[in-house]
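Before I ask anything, let me first share the structure, which is written out below as structure tokens.
Now for subunit A:
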Amino acid sequence: MYTMLDPMSADPAPAAPNPASARTPAPSAILTASRVADGRAVYLRLDRVWSEALRDAGPLPDEASQQGALEWARGLEGEICDPYLMKVRAQSDGLEPISARERIRALGPGWIRQRFGYQV
Partner candidate 1 sequence: MIDNYQHLSDEAPLPPAADVFVSRSRWNAERETLLSHRGRVAVRVPGDADPDSLHRDGLSAIAIDFPTFTDGRGFSLGRLLRERWGPDFELRAGGAFLRDQIFYLSRVGFDAFELPEGEDLDAALRALDTFGFAYQPAPGAAGPDRRA
Partner candidate 2 sequence: MFRYEPRDEQLLRERASQFRDQIQRRLSGELTEAAFKPLRLQNGLYMQLHAYMLRLALPYGQLRSEQLRALASVSRRYDRGYAHITTRQNVQLNWIRLEEVPDLLEELAAVHLHAIQTSGNCVRSVTTDALAGVAPDELEDPRPYCELLRQWSTLHPEFAFLPRKFKIAVIGASEDRAAIAAHDIGLRLREREDGEIGFEVWVGGGQGRNPVLAKRLREWLPKAELLSYTEAILRVYNLHGRRDNKHKARIKVLVGALGLERFKARVEQEWERVRAGGLSLREEDLEAMRRHFAPPAYASPPIDSRELRAARLSKDRGFARWADANALPHRMPGYRAVVVALKSPARPPGDLTADQLDAIADLADEYSFGEARTTHRQNLVLPDVESWRLPELFARLEALELASPSHARITDIISCPGLDYCNLASARSIALAEAIQTRFAEPERVEALGELHLNISGCVNACGHHHVGTLGILGIDKQGTEGYQLMLGGSIDPEPRLGKVLGRALDLEGLVDAIDRVMAHYLQVRRSPKERFIDVYLRVGPEPFKEVVYADHPPPRDRDRQLPAPIGRGAPTAGG
């Protein structure tokens, strides 16, 4: 799995951060979509193959590469649908989504459910 704050840890928040810290990398974008066969969130690799794992996603560093990937993805009707660009931050051990929605989308629904075995 990619880096992410463990929801089950007692103190998930980092110590008071300095907003101007140079350690905080700038966000970049990756392309994501929904797989037609099963609705699963998939992420586009650099070799234009779709992967279920966020860590495999190819970062798109600029406007040109982002729009190019998006246009290409919009032409694929049978395999995926609703492609869009998603903001991520590169950490030392992988990519991390910025929004809560994308974290849940990558991780799956509530960890409580997983704990009580609803997830197979």
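Everything that follows uses one rule, which is that a contact is a pair of C-beta atoms (placed from the backbone, for glycine too) under 8 Å apart; a residue touches a chain by one contact, two chains touch by 3 or more; residues count from 1.
On how the list was made: all candidates are chains of the complex that A comes from, given by their letters.
Keep in mind that this is a model prediction, so the values were computed, not measured.
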| item | value |
| --- | --- |
| Neighbour of subunit A by the touch rule, complex-wide, chosen among 1 or 2 | 2 |
| Sites on subunit A touched by candidate 2 in the complex | 5, 7-8, 12-14, 16-19, 21, 24, 34, 36-41, 77-78, 81-82, 89, 96-101, 103-105, 108-113, 115-116, 118-120 |
